[in-house]
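With one protein chain held back, the other chains of the complex are shown just where they sit.
Coming up: chain A.
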C-alpha cells in the first residue's frame, strides 16, 4: 500500500489531467454552485492547475484564492497549490512569497522545499537572462553613442 504524500509533488502538477476527467470535476463544481464543498472546489482547481493551458491555470488560481479566503483551516493546502499555480503562470514573486509563508510553518516539508528550490532556480535563470538583456542593451547603446560621437567629430 503506497500512501499518498500530504502535498502533490511538482512533477505531479506538471502532468495535465485528461480532458474528460477535468470535465467531470468542472461539472461537479458547477452543479454544487455557491455551496460547493471545499473538496469539490479544490478538486476542480487542482485539475485546472495541472493543465498546460494558462487560461485554465489562471482559473485554478482564482478558485484557490477564494478557497484560501473562505476556508482558513485549509489555507495551507490552498497556498501550496497557489504557489504552484503562480509558478506555472510565471508569477515567480508570488510563488516564492507563498512558498516562504508555508515554510515558516513547516520548514522541513520536502515538497515545499523542493518547490521553493524550483522557484529560486527559475528566478535565478530569469535574472541571468535579464542581466544578459540589460547588458546587451547597454553594449549596443554604448556602440551607437560612440559611433555618433565619432561622426560628430
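Going forward, a residue touches a chain if its C-beta (ideal position, glycine included) is under 8 Å from a C-beta of that chain, and two chains touch if they have at least 3 such contacts; residues count from 1.
The definition used in the following text is that contacts and distances are computed from a predicted model.
**Student:** Refer to UniProt and select, among "Bardet-Biedl syndrome 4", "Tetratricopeptide repeat protein 8", "Mitochondrial division protein 1" or "DNA replication complex GINS protein SLD5", the name of the complex member that is left out.
**Tutor:** Its record in UniProt gives the absent chain the protein name "Mitochondrial division protein 1".
**Student:** Looking at the whole complex, which of A:110, A:130 or A:146 touches the chain that is not displayed?
**Tutor:** Hidden-chain contact among the options goes to A:130.
**Student:** What residues on chain A make contact with the chain left out of this view?
**Tutor:** Contact residues on chain A toward the absent chain are 1, 3-4, 6-8, 37-39, 42-43, 46, 58, 61-62, 65, 68-69, 71-79, 81-82, 90-94, 97-98, 101-102, 104-105, 123, 126-127, 129-130, 133.
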